[in-house]
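With one protein chain held back, the other chains of the complex are shown just where they sit.
Going by the order they are written in, the chains are A and B; count residues from 1 in each one.
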Amino acid sequence: MAEENVLTAGALTLEQDWKMPDRGTVGIIFLIITETALFSIFVAAYLIYIGKSLVGPYPKDVLELPILATICLLSSSGTIVFAEHALEKGHLGQFKLWWIVTICLGLEFLTATGLEWRKLIVHDHLTISTNLFGTTFYSLVGLHASHVTVGMVFLLLVLAVTLFRFPIETQKRRVKFLSWYWHFVDAVWVVVFTVVYIIGR
Amino acid sequence: MYAFLAWLQTHAEGLPEHRIANIFEPRSTPGDMERHIANLTLGITGIIFVVVGGLIVYTIWRFRRKPGDDSRQEPPQVYGSNQIEIAWTVIPILIVFILIGVSARVIAAIQNASPPHSTLKIRLIGHQWWWEVEYPDFKVKTANEIHVPVNADGHTATYLQLESLDVIHSFWVPQIAGKTDLIPNRVNYMWIDPKEAGIFFGNCAEYCGTQHANMLLRLVVQPQNEFNAWVAQQAQPAEANPVDPGVAQGKNMFESLACVNCHRVQGTTATGVFGPDLTHLMSRQTIGAGVLPMNHQNLRDWVNDPQNAKPGCFMPSMKLTDAELDQVVSYLESLR
Partner (left out) sequence: MASIDYPLERPDIEDTGWHFAENLYRWIATVDHKKLGLMYIVSALIFLCVAGVMAVVIRLQLAFPNGHVVDPDTYDRLFTMHGTTMVFLVGMPIVAGLSNYLVPLMIGARDMAFPRLNSFGFWIFLFGGLLLYYSYIGGSGLSGAGSAPDVGWFAYAPLTTKSFSRGHSVDYWALGVLVSGFGSIASAINVIATTISLRCPGMTLSKMPMFVWVMLVDAWLILIALPPLSAGQIMLLLDRYLGANFFNTQHGGSAVLWQHIFWIFGHPEVYILIFPAFAILSELVPIFSRKPLFGRPAMVGAVVAIGFISLGVWAHHMFAVGMTSWSNTFFAASSMLVGIPTGIKIFNWTATMYGGRIRLLTPMLFCCAFLLQFLVAGLTGIMLAVAPFDWQLHDSYFVVAHFHFTLAGGLVTALFGGFYYWYPKVAGRMYNETLAKWHFWLFIIGFNLTFIPLHFAGTLGMPRRIYTYAPGRGWEIWNQLASLGALMQAAAVTLFAWNVIYSAIKGEPAGDDPWDAWTLEWGTTSPPPEYNFEKLPVVRSSRPLWDLKHPNDPDWKYE
């Protein structure tokens, strides 16, 4: 191969000005896109099967609006942003505080879902095999809850390493990605809430 | 080529048999409309094939490097040409829009046709792996062979209501019409108006399990008077008390066996619904949805062990002795 350089001085400036998007940012954005595609199918199935159940119980009889859980989950999107900002500024104490608040709000949401399911199964005798409502309800809400759970595991992981004095400020990028994922889970809940509790009822 | 294949066709007695189900030789209006649009499409795509294929072959031939030519001279570097590229984008778009327009018209003409005044209704129900054919207006049930009148006056059509009780099947008699699926928990409709008497062969066209290959179908197109006679005969119940002692003995044997759990013989105690109606079994041309031609030996072999001819089908071998088998078969042979 030729030893001589075709692009001499110009090439070096080119190299110095060369800025590419961060790979982690790209990765998390496309992970969210692919997750969106997954959820769309379950949402579509839910919409298609609204009112197609052959036997009860029907949504209007048994579903109650999970107002508190919704408020908790949506506000946790705000608290995680506060945590992120605190981390950005280097206020570790504030970061921990907001992070714990976020976890508590998430846990409240999961608990509320658990209690709702308990009521539906034990009291209303609605299981995944009862009718199409049960089938689509448990799979859509369950898919979302499983994503909340995964997010929760990572939130707890961050909390644990922070409490064990791991220098979390070196991981600002990853904390940011986690918070994006958490926002995504929230956004999905808005859709699920609209579809299941408003349109579907 | 197709003429040669047509020549190969075997002709049975009575109605001509169309074993070779060539979609380009339709005998019904929907099939004919489909052939027309097929020919148009073939024509257009054929021209494209010749032009583009010719261009590719010509380019390769004209610009190939001859053996022994290994100079390192590079050809002129051409990067593109807007005019040419616009041309070969616009022309396909025009062709596609023509095809879309024609397709839309034919789709509407076939799917949204309003029924002519004289229509026969048939309910066709798919089972693994046989067809239940019901004529609701005549209270007739049969299996695997659909009898319809020929459309001699131009105003006779048959409407098919397609349903399934297990998995998805698909109704396809190529010379009559394209396919429509038989889907559980859904009702589909299609219409046919065969213009020529004859027996047209078809298959289940959606994979439906082990014996999908042997879910065959015959469409028996008869002149109106023959069809009327056939339907009147099919509406008759079977003899409740056969005179022939051999047949009577066979009937008792048949009714004492598990046969009656699945098969129905109208007018007797056999009222099963899972298998084909046997009331006029002997009027059919085949056994087991087309696996065997109907004759004494085949019927006997079939009843002895259906798994032999149609492995995996839901009719079990009843493990009958030779004498029992003869009795049952003699009864079945009385169901004309």
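Note that a contact is a pair of C-beta atoms (placed from the backbone, for glycine too) under 8 Å apart; a residue touches a chain by one contact, two chains touch by 3 or more.
Please read all numbers here as calculations on a predicted model, not as lab measurements.
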item	value
Chains on display which the left-out chain touches in the complete complex	A, B
Residue touching the undisplayed chain, where the options are B:211, B:234, B:268 or B:330	B:211
Listed residues B:174, B:275 or B:288, member touching the removed chain	B:174
Interface with the undisplayed chain - residues on chain B	1, 5, 8-10, 19-24, 31, 33-34, 37-38, 41-42, 44-45, 48-49, 52-53, 55-57, 59-60, 63-65, 69, 72-81, 84-85, 88-89, 92-93, 96, 99-100, 102-104, 106-108, 110-112, 128, 162, 166-168, 170, 172, 174-175, 177-181, 183-186, 188-189, 201-214, 216, 290, 311-312
For chain A, the residues touching the chain missing from this view	1-2, 4-7, 11-12, 14-15, 18, 20-24, 26-27, 30-31, 33-35, 37-38, 40-42, 45, 48-49, 52-54, 127-129, 131-132, 134-136, 138-139, 143
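Here, only the chains that are shown with their structure count from here on.
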item	value
Chain A-chain B separation of Cα centroids, rounded to whole Å	51
